[in-house]
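My structure is below; once you've seen it, I'll send some questions.
Note that one protein chain is taken out, while the other chains of the complex remain in position.
Let's turn to chain A:
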Amino acid sequence: MNALIEFKGFNKFFGEHQVLKDIDLSVRAGEVVVILGPSGCGKSTLLRCLNGLESAHSGQLRLQGRELLDKATDWREVRQQVGMVFQSYHLFGHMNVIENLLLGPLKVQKRERREAQAQAEALLARVGLLDKRDAYPRQLSGGQQQRIAIVRSLCMNPQVMLFDEVTAALDPEMVKEVLQVIQGLARDGMTLLIVTHEMAFARAVADRIVFMEAGRILEQSPPESFFTNPQTARAQQFLEKFSYVENLPEKLIKELS
């Protein structure tokens, strides 16, 4: 099997506390993997390890067959292939939109301004924000900033995109515009690793659901079977909590009448 990303027996500690335990996970090129699980289960840490923002303690992590946990790994080079989008966008506040987008392509990849700018503008147009080209982040809504943050990663032409709870800080109205952008990337065949709490979105966009708890992967299955027939009791419990929230209005109405 030709895996683009491959975790094998991967362990990670924060001090004494083991946050990732014996992770085995492989992702094919073009696959969309959604990682679900309760807060603190290690799903964000898993993404951050793949981008070198956290370092691992043991095990293997391969990208295109190349071992990343090697001391000689040039993370700057890896990061150009693995784009990351954060929960709170983290655009550079002192730069306008186009400067945010061009910093990586011009300074890291040393590309020509004309070509990089044309790409950035095309991507801006694609997410419907070309008119915000010269705006500063503070002048934009959360949803707009998050779409720009996605474009900032895309401008590096990565092979993989990591999304770390990218809609968790957004108003419900803005969630849609961001999810549509991610869905578009999935349709284009980009490899995506997504951590989210949007269950309906996970179900719609994922090729595979990975369910984690307490630093372990408990279950990996296609979305339909995961949501209709979860294999582990813990996953069942987890999904019940979400359906409880969904069913809440009906209960309240009953109690009130």
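FYI, a contact is a pair of C-beta atoms (placed from the backbone, for glycine too) under 8 Å apart; a residue touches a chain by one contact, two chains touch by 3 or more; residues count from 1.
Everything below uses one rule, namely that contacts and distances are computed from a predicted model.
In the listed set "5-methyltetrahydrofolate--homocysteine methyltransferase", "Hydantoinase/oxoprolinase family protein", "Transglutaminase family protein" or "Amino acid ABC transporter permease", the entry agreeing with the UniProt name of the missing subunit chain is "Amino acid ABC transporter permease". Taking the complete complex into account, A:Gly104 is the one of A:Gly37, A:Gly59 or A:Gly104 that touches the chain left out. Considering A:Lys8, A:Lys21, A:Arg62 or A:His90, the position touching the chain not shown turns out to be A:His90 (whole complex). Considering the whole complex, the residue from A:Gln80, A:Gln119, A:Gln146 or A:Thr196 that touches the absent chain is A:Gln80.
Listed for chain A, the residues touching the missing chain in the whole complex are 51-53, 75-77, 79-80, 83-84, 86, 88, 90-96, 103-104, 107-109, 136, 138-139, 152-153, 156.
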